[in-house]
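The complex appears here without one of its protein chains, the remainder shown in place.
For reference, chains read A and B in written order, and residue numbers begin at 1 within each chain.
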Amino acid sequence: MLTIKKYVYIPCGTDLTALYRAEVGDYPKFFKMDTACKLGFLLAERLAEEPRFTPREDRAVLMFSTCGSLCNDRHYEDSVREFPSPSLFVYTLPNIITGEIAIRNKFEGETSAYVLEWFDPETFVALVEQAFQDAVTESAVCGWVDARADDDFTAFAFLVERDGNGMEFNKETIYGTVNQ
Amino acid sequence: MEQLINEIKLKLIDALNLDGMTPEDIDDNAPLFGDEGLGLDSIDVLELIVLLERNYGIRLANPQEGKAVFQSIAVMADYVAANRTK
Partner (left out) sequence: MRKVVVIGESILSPLGATPQENFEAVCRGESALCRYEGMFGVKEPFVASLMDRTQWQVEGRTFFDAVMIEAARRAVEDAGIDPSSPRTAFVLSSIKGNIEHIDTQDVTLAVSARRLADAFGNPNAPVVVSNACISGLAALLQGRRMLIGGEFDHVVVVGAEVQSRFIVTGFQSLKALSEAPCKPFDAHRDGLNLGEAAAAVVLGFGDSGWELVDGAVRNDANHISGPSRTGEGSFKSLRYVLRNCTPDELAFVNVHGTSTLYNDEMEAIAIDRAGLLDVPVNALKGTFGHSMGAAGILESILSMHAVDAGLVLPTRGFSELGVSRAVKVSTEMGKTDKKAFIKLLSGFGGVNGALLFRKGGAAC
């Protein structure tokens, strides 16, 4: 059975730079990230547990959205008209968010990005459960980060583990937690 | 030179999407790459190559050349002053 160890969210409209300066402050790469990656990074910081930064293969990073990298795709497409920007292009992939979280936290386990039509708790839970078929995966940072524009987003994440003491990770508890 | 250094810093902040940074946050002589200073990486080298071409008409074909030019803001400013075509 999967259980929820922790739940975090970032309200739409939050000033992400201010949040970074207040809660993190020591990772200048943050400023290079696109909005989706900033959100994923900040969520993962809030889920982080001590000891940090020790390489581990047993924690997966599973991120979901509807828009994928669309918000940054538009920024890159704008750059193409003059000089295509390599640093914008590298963020035109929906899974870079999982890579940024893995790099920061030294998570060497599975990282996967999924695109769904909307946040459907049933599919979300099913896909996370299926990811735990990997015999090495014991816990996962799994979240919904949907950046429709730089100032219009939905962002929340769970730290989920096998057989922990928290609430069961199922569609009812997810629905209840996210709606709160 | 002071003016060029400031201009390059502003363009660099813009080009590398370093939201929230100001020219005062960047030391003229600090290394741009590696763990010290700004901590820029291989993608940033490519972005700085675009910056040189777009603003100063300087074409660097090979990212390896860039590493020497982009040691610090001061080195970069000297290179731009000597090689600019616009």
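Just so it is clear, a residue touches a chain if its C-beta (ideal position, glycine included) is under 8 Å from a C-beta of that chain, and two chains touch if they have at least 3 such contacts.
These figures come from a predicted structure and were not determined experimentally.
S.K.: Any idea which chains on screen the missing one touches?
M.R.: Across all of the complex, the chain we cannot see touches A, B.
S.K.: Pick out which of B:15, B:32, B:46 or B:69 touches the chain that's been left out of the picture.
M.R.: Answering carefully, the residue with contact to the hidden chain is B:46.
S.K.: What residues on subunit B make contact with the chain left out of this view?
M.R.: On the side of subunit B, residues 41-43, 46, 50, 63 touch the unshown chain.
S.K.: Which subunit A residues would touch the chain omitted from the figure, given the whole complex?
M.R.: Counting over the whole complex, subunit A touches the hidden chain at residues 55, 57, 61, 66-68, 70, 73-74, 76-77, 80, 83-86, 89-90, 92-96, 98-100, 102-103, 105-117, 120, 123, 126-127, 129-131, 133-136.
Everything that follows uses one rule, which is that only the chains that are shown with their structure count from here on.
S.K.: Express in whole angstrom the distance between the two chain centres, defined as the mean CA positions of subunit A and subunit B.
M.R.: Taking the average C-alpha coordinate of subunit A and of subunit B, the gap between them is 31 Å.
S.K.: Touching residues of subunit A toward subunit B in the complex: what are they?
M.R.: 17, 21, 28-29, 31-32, 82-88, 90
S.K.: Contact residues on subunit B for subunit A in the complex?
M.R.: Going by the criterion above, the answer is residues 15-21, 38-39, 43-44, 46-47, 50, 53-54.
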